[in-house]
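The other protein chains are all here in position, but one chain of the complex has been omitted.
Each chain gets a letter, A, B and C, in the order it is written, and its residues are counted from 1.
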Amino acid sequence: MNYLTGHYQMFIKALQRSHASLLSTLMMFLVIGITFILPSISFLIVQNLKSISENIQHESQISIFLKKDTSADAKNKIEKELKNRSEINSYHFVKKEEAWPKLQKSMGFNDSNNGLSENPLPDAFFISPNTMNPNQILDLKSFIEKLDGVDQVVVDTGWVKKLNSVLHLANKAILLASVLLASMLTVVIGNTIRLQMTSHHEEIELSKLIGATDQFIRRPFLYSGFIFGLGGGLTAAIILKLIVIFLNHTVIEVEALYGSQFSIIDLNPLEYLSIVGGSVLIAVAASFISINQSIKKF
Amino acid sequence: MNYLTGHYQMFIKALQRSHASLLSTLMMFLVIGITFILPSISFLIVQNLKSISENIQHESQISIFLKKDTSADAKNKIEKELKNRSEINSYHFVKKEEAWPKLQKSMGFNDSNNGLSENPLPDAFFISPNTMNPNQILDLKSFIEKLDGVDQVVVDTGWVKKLNSVLHLANKAILLASVLLASMLTVVIGNTIRLQMTSHHEEIELSKLIGATDQFIRRPFLYSGFIFGLGGGLTAAIILKLIVIFLNHTVIEVEALYGSQFSIIDLNPLEYLSIVGGSVLIAVAASFISINQSIKKF
Amino acid sequence: MIKFDQVHKRYPGNLGALQNITFEINAGELVFVTGPSGAGKSTLLKLITAIETATHGTIIFENQNLAQVKSTSIPYIRRKFGLVFQDHKLLYDRNCFENIALPLEINGVEINDIRGRVRAALDKVGLLNREKSMPISLSGGEQQRLAIARAIACRPSILLADEPTGNLDKKYADEIMNLFYSFQELGVTVIIATHEMPIVSKKHKQLYLQDGNLIRMTEQ
Partner (left out) sequence: MIKFDQVHKRYPGNLGALQNITFEINAGELVFVTGPSGAGKSTLLKLITAIETATHGTIIFENQNLAQVKSTSIPYIRRKFGLVFQDHKLLYDRNCFENIALPLEINGVEINDIRGRVRAALDKVGLLNREKSMPISLSGGEQQRLAIARAIACRPSILLADEPTGNLDKKYADEIMNLFYSFQELGVTVIIATHEMPIVSKKHKQLYLQDGNLIRMTEQ
């Protein structure tokens, strides 16, 4: 018999077996799918919260307010110093003349000539440091405070910063959870294949007795595992996509209400593919291990 | 035979059966547990985001800025009108003398005598409406705009508002997801019980042939479903509690860094109990349906 | 006690498994149902025990028409029978003791009495020393004897045995037959389906089936 034909026959057989217990197969798809969705959706939420928090944070993390009478020369000197500091990721300078209308606007006064009096703000630098280490930041602060022309240095202690570090930790937690869930999935799939073999134990025993090789016995169950993985992965990807679409829809409604741009960040195609691929990989590996353990018992 | 003793014996038997397939039982606990955790954790996240957003939102959703020359009388009249509007949940009045130091502080100037000039702010009312309906809010806005002494009415279009409405919708989505997951769980548990019955089909067939009642056959599987539900619910509750503890730990670290109060809102004991109770209920119901369907086939 | 009146049984693929069967069995009788392979012997036993239902005709058991018995009452009728199945129907995931304990549990026998009664049944078929063995480790004949032990454990008032000695050598077959005879002497009705009639010295009835027809009914 042609080797390929044999493989094809076995594949059809495995499909038929899956078909016979259609409910169980679909259930397995759902279980795998949901297990994959759990970390993916958390990942998505964290990514989106990050992007929201970045959107809000026009305010930099360190604000330097200059004295009212600081000369352009002193200002340039300060800028030069800031350029030399390696802890500083980026900075920008805001003239008081630019800052005042912005502040007014942010407080809800849409036109600048509405009776509010003279500009109370100083010139300022806004700095994004590239470190979160509080010691380094305090060093930086005291260094800047000593510069000529600097009135006050304010380190942002706002909730955005806090949210960011929580999100940072959340990302780590998600990674850990993913590993745990993957191993759980290995157990679940392995166990299902084991149960499937148990429920076909008469067939397996007989096959062995009349000369079937381990390979022959293993094949339909391996295909079965493959189908679980593929179906589960696709289920996860599809549900995830639906969730994103649903959320975006919701967001668009909210936008219509308040007029602003904001859209849910979707996973990219490669990430979707890696969900399906990972699912198949885990399922086939789990099946293989489980089959090899079970096959010895018959 | 004493009826209770019989029940007890059957219970032991069901436990032994669960013990025999310890791996499958634990797996089932995990699957149920995770299925319950999925909506619970989303619920928890939403609750927490809500509380964060409430913490930040000292700003109200509608701000009314009064003209500079408004008399106390006109102010009282406005207040009276606000009191009468049913759409208004709460309001508070902020004098310009109070608002100015606050604004300065929020911009990072810690002492008020640092060179910023005279107070540019007007007196203001801040209103929380009890509706999110944009039409009602626009009505309210135009009503207030017509009042004597009102300079400008600003409806808050900040991200907090957006976040809140997203969260509101998220809550609905979670409810929907919970219903879907509950029905999925029904399928999963029902299917597992069905498989369990299939793998004991010889025993069931024989028992029927030699005079066992449906009740006798049903009992161990019903107990098995009960155990799944209890174990799964407890697993969910425990994992959830661990997640909350872990997150709170993380949060405490973040607090130590930036010095602020913020702690994860936990579910209350009743909510934990309802997870376990719901799990048991779903499991027993699913088992019962599945058993009654399967038992007819033998 | 058991009365067949013009009973027909048709299976989906087999329209004449039993045709126009009429006979009567009285309490305490010893009855052999004989005939070649596929004659309908097992089907006849299944009809008596309400495992299958007749397509036509009436079956009366203890003055009840089996076709009219409520399905919730069927289990209680079945408990009166001791059944030896042609394919044994042993449970291969339980040991010998547990296999025999099952009908006792179903009958609601007190847990303290179960041990003694299981042992008595095993003893009668010569398997007392295999109490803890799994059925798979028994020889074919031993499994057959285990199935018989299970049937008699509940002290049924009617014993139905389908080919109870098919896998047994002459010595064991005789012993088992003697066991059945002794039950009959205690007042139990015994019905045995077999493809070859044993040499019987006792008074008995014989129903000879062929292709679903009751060809001959003799009494000796």
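Here, a residue touches a chain if its C-beta (ideal position, glycine included) is under 8 Å from a C-beta of that chain, and two chains touch if they have at least 3 such contacts.
Just so it is clear, the structure is predicted and the values come from calculations on it, not from any experiment.
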Exercise for review: For the chain that's been dropped from view, list the shown partners it touches.
Suggested key: A, C
Study note, to complete from the structure: Checked against the full complex, the residue among A:E81, A:D148, A:E203 or A:E271 that touches the missing chain is A:E203
Practice item. Consider the whole complex, including the chain that is not shown, and state which of C:S42, C:N99 or C:Q184 touches that chain. Key: C:S42
**Study point:** Touching residues on chain A - with respect to the absent chain
**Key:** 1, 5-6, 9, 202-203, 205-213, 216
Check your understanding: Residue-wise, where is chain C in contact with the chain that is not depicted?
Key -> 11-14, 35-38, 41-42, 86-87, 130, 133, 137, 139-143, 145, 162-163, 166-172, 195-196
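Quick note on the criterion: only the chains that are shown with their structure count from here on.
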Study note, to complete from the structure: So the chain most remote from chain C by C-alpha centre is A
Practice item. State, to the nearest whole Å, the distance from the C-alpha centre of chain A to the C-alpha centre of chain B. Key: 21
